[in-house]
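Just one protein chain is left out here, and the rest sit where they should.
Letters A, B and C mark the chains as written, and numbering starts fresh at 1 in each.
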Amino acid sequence: MFKKILIANRGEIAIRVMKACREMGIESVAVYSTIDRDALHVRTADEAICIGEASPNESYLNIDAIIKAVKETGAEAVHPGYGFLAENYLFAQRCEKEGIVFIGPDSKALKLVGDKVASREVTEKEGITLIPGMKDKSTDVNECLSEAEKIGFPVLLKASAGGGGKGMRVVNSKGELKDAVEAGMREAQTAFGDPSVYLEKYIEKPRHVEFQILADNHGNAVHLFERECSIQRRHQKIIEESPSTALDDDLRRKMGETALKVVEVSGYTNAGTVEFLLDENGNYYFLEVNARLQVEHPVTEMVCGIDLVHAQIRIASGEKLWFSQGDLSQRGHAIECRVYAEDPESNFLPSAGKILYMKEPTGPGIRHDCGVYSGCVVSVYYDPILSKLITWALTREICCRRMAAALSDFPVLGIKTDIEFLHDVIVHPEFLKGNTFTNFIPVNMPDWKPVVDDEMLNRSLLSAAIYSDNVGKRTVVSGKSEEFPSPWSTLGDWEIGK
Amino acid sequence: MFKKILIANRGEIAIRVMKACREMGIESVAVYSTIDRDALHVRTADEAICIGEASPNESYLNIDAIIKAVKETGAEAVHPGYGFLAENYLFAQRCEKEGIVFIGPDSKALKLVGDKVASREVTEKEGITLIPGMKDKSTDVNECLSEAEKIGFPVLLKASAGGGGKGMRVVNSKGELKDAVEAGMREAQTAFGDPSVYLEKYIEKPRHVEFQILADNHGNAVHLFERECSIQRRHQKIIEESPSTALDDDLRRKMGETALKVVEVSGYTNAGTVEFLLDENGNYYFLEVNARLQVEHPVTEMVCGIDLVHAQIRIASGEKLWFSQGDLSQRGHAIECRVYAEDPESNFLPSAGKILYMKEPTGPGIRHDCGVYSGCVVSVYYDPILSKLITWALTREICCRRMAAALSDFPVLGIKTDIEFLHDVIVHPEFLKGNTFTNFIPVNMPDWKPVVDDEMLNRSLLSAAIYSDNVGKRTVVSGKSEEFPSPWSTLGDWEIGK
Amino acid sequence: MDFEYSYDGKTFLVKIDGDSSGGYKAVIADKEYEFTASNISLNEFSILLNRKNMKAYVAESDDGVFVHIEGRVIKFKKPGAGNGGFGGAGGEFGVKDEISTPMPGKVVKIIVSEGDRVEAGQSLVIVESMKMENEIKSPTAGEVVSVNFKNGDLVEPGQTIIKLNPSDAD
Partner (left out) sequence: MDFEYSYDGKTFLVKIDGDSSGGYKAVIADKEYEFTASNISLNEFSILLNRKNMKAYVAESDDGVFVHIEGRVIKFKKPGAGNGGFGGAGGEFGVKDEISTPMPGKVVKIIVSEGDRVEAGQSLVIVESMKMENEIKSPTAGEVVSVNFKNGDLVEPGQTIIKLNPSDAD
């Protein structure tokens, strides 16, 4: 087993990996950019090393700087988390060349599954059903136009590289296509350095259902059942759960087998996710392989009892899978809510700034994978994810109630977050019924605003006034309050000499 | 189902029950003594009502005051937690008379299992093996002396009423007996209002293994497997785990069946625990039934996936058990550490005072049932339990490592706690091997002291100096620090009028 | 003590009077409240109002007070504080005639020109921040008075990108 692992990431995922390392008796190394000196991941690692300026290109995306940090700290392996370099085959290739273990699939498999078009070709050849779409990526608006007419509107526009919904757009008619393709290409260029896009048939009311995979370097692979990730805004997941309310044992088995086949034909190892769209008739279409730990991996962990980060590390160190498909089962229900610094009232615009105060929810069945703290500054440079709140319970009903309670007990003051919005999704009758599909939010919650009635407003005013009143009293008796012994006034007999 | 439940308790257990109520859509009522106005349980309930002065007899043990609070708030049921009135059959009887549902067994069963001697008689008649001992409780020192000689030293002295190790003593020789009986009777009188004690054969190197039971009011009962609670100090549990390293499937099945038989002959319903001593040869002896939710119930919840408080409430409301023995299984391993305000360096003397600062550990597989917070005052009036830290993992090894890491990440400053001691137990080679027995602590950790080497001392000195240096700087630039915007200096444009 | 807060364009006056034991009387408009309150930490309050428990979390920034209660966050503006950092369409401190961004970012595309008539909800400008393109839509119908930035410009929060002349009263 490794003695030291460098985590080439930041935020909640870096912390989550570091905690796993510690439990496994492995030392962890944090890398950080200059503005991240006070970030939580720096304080969670055993060791920390600065790798450059705030801009991701100069730090978290800077392959040379990260390789240098690995060498300097003597780490034997790199865990890339998600985002940043996690799916960058050039980084994996470089690690391979330098004799560093990249905790993920090898660069060849990474290159294949990272290219959506190439990936489609390989899987289609094996008889796996895909969504009807373009055969090749494109940067030509006119080509896109003629392909879209062949497929038939509405079509879905995607960036060829990357994931996470960046650059994704539904285009309803010929008239909208040109602007959409241009914007998509701009975003793809900025985000991934590759402007290529492609188009496919847009399926209405689909569910996003994905299968978690673990595959070792010895030819063994298992799936850890599904996650449903249909609740999305801006084509990006915000609520995920396992099991899916749409799957029965038979469909689950069939989809699991398909997922394992995709992994097999891709030559894929370590932890990965095979994504499908599922329509209302139980037809499912292969979308893509996510060649990394997913943001939403905790719901699988809670339901299957397998720690996926431990598994990733053990597999990367060469271990054979220590369980088989038959050993795995789902127990109870888990839901994850992604907490973002964003404004749900303004089209989920990212928000940033200082968290003046926050308090994490706690309790039985509540897990909070958190990357921030009271007093920290949420930077504009990075992904606005703050944390992930996960609840588990034996039934979906209690799991939802537990989540709603936890979201209500989760004050984050000073920046905008989606917490109230998430709460209102969780308690929505259609969500409780399990009627989840990828356009749930525009359909069920258009123009969402938090409800604040007069009585709640008055209670808030009372709270504000008590606070102001206290601040006032403290000003008067500065440093004398028993309740708040002021550190501002306790020097005295401490300072000796100078 | 109930609409409102009053929780006749305080601290972590009251909070844990309130959270369950909330998840079930039930309103909760907190009761509090005058010094508990700022206690965490008051802030967790939907409603809170003061029931008397700090002394338990005037508040949390005051049956009249609690019944009055139930009537005033319109609660339909009372959850007693553990301790205080949880096993007081007079309280249960009073509830029955007043038409209030007592969430626990009925007063008749409570009276039977609460009297250890009567309880022994009933179970012995059914062929259940007991530890050789006195046939009756006593308050006569000479009687105890002659009984002890019959049984043979060493003997164990216990209070007839009550539990939790209060009044328990190992007596090694005739010479020690008189003082021990006198002290035991004094403690029993103070704690339970009944000075009776009894004596039994003391079994060397035994393990404390108990079975969790759920029984409905319709004659159905299941067990939720075992907890091992061998790690004790002052004859009181501080670390519990499930499964036990000492049980195989066969012994587990046999002990479970015995536990169910005890429940059956006692006419016992709701959640309860059947306690056994297990010797090194796999012989087990029935000790007693704990007629309430146990402190250590979370380890069972983590391993079995059943929420015991939800189950208690559903059973009390009249529901039939919604699963059978065959539906239950153990998954992974869970350990609980009890965090007490006490000084392990001074014979575990209780400690009290203000918690100047604390921070709860978090992470995957970590649950913290907590009754305190940064800034709260731990009172001398109540049990010194602060919280319970529970970890779960698929294997005992990772569960221990996770616990050790969580205990290291758990600063509580200002009062003495057993956190460092618990950590050193968890990482002890004998504990890791599963060599746990009830005198583990005196045998393996006599005269424990935290190890502080020079390098750690120097790092602590550096930390103290940075703190003092900061305090000094803040004094100079009072209220101007960007890092700590001082509320002491922000009145200004707030105050209008006078 | 009297305190003034504004929310959603309205101003509220709270008269509050606390005694040394944590008892309070307060008046908001013509409504009277009597309760006990206790200061758990700098930012956390426990309020009992007719036995009902209210957990309130309060924090303060330069221009406002944030209150978290029953799962909702409400931001009150301090009288006299500016709009800095809280402009933007839809923001609670937004003024409907000045379009700004709540985040530092890069202007990717200015969609409208001076003199254009726009409808409520129509896209005005695309700003990229945190790696996402964000379309900023018009909060109101009206006419574009001025466009202060061009494609590629960096923009700070609160800076007015586009100024509108709303066609109807608020």
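Basically, a contact is a pair of C-beta atoms (placed from the backbone, for glycine too) under 8 Å apart; a residue touches a chain by one contact, two chains touch by 3 or more.
Predicted model, so just to flag it, every value in this text is computed and none were measured.
J.: Among the chains you can see, which ones touch the chain that has been omitted?
T.: A, B
J.: In the complete assembly, which of B:T34, B:T395 or B:S460 touches the absent chain?
T.: Going through B:T34, B:T395 or B:S460 one by one, B:S460 is the residue touching the chain not shown.
J.: Suppose we count only contacts with the excluded chain; which residues of chain A make the list?
T.: Residues of chain A in contact with the hidden chain: 30, 37-38, 42-49, 73, 373-375, 485, 487, 490, 493-498.
J.: Of the residues in chain B, which ones touch the absent chain?
T.: 166, 183, 186-187, 190-191, 234, 343, 345-347, 349-354, 356-357, 359, 380-384, 407-414, 416, 419-420, 423, 450, 452, 456-472, 483-484
Following the convention adopted for this analysis, only the chains that are shown with their structure count from here on.
J.: Which of line, ring, star, complete or other matches the graph of chains that touch?
T.: complete
J.: Sort the other chains by how far their Cα centres are from that of chain A and give me the top one.
T.: B
J.: Can you give the whole-Å distance between the Cα centres of chain A and chain C?
T.: Result: the chain centres lie 28 Å from each other.
J.: What whole-number Å value describes the gap between the mean CA coordinates of chain B and chain C?
T.: 47
J.: Where in chain B do residues touch two or more of the other chains?
T.: 487, 490, 494-495
J.: On chain C, where are the residues touching two or more other chains?
T.: 1, 3, 42, 55, 60
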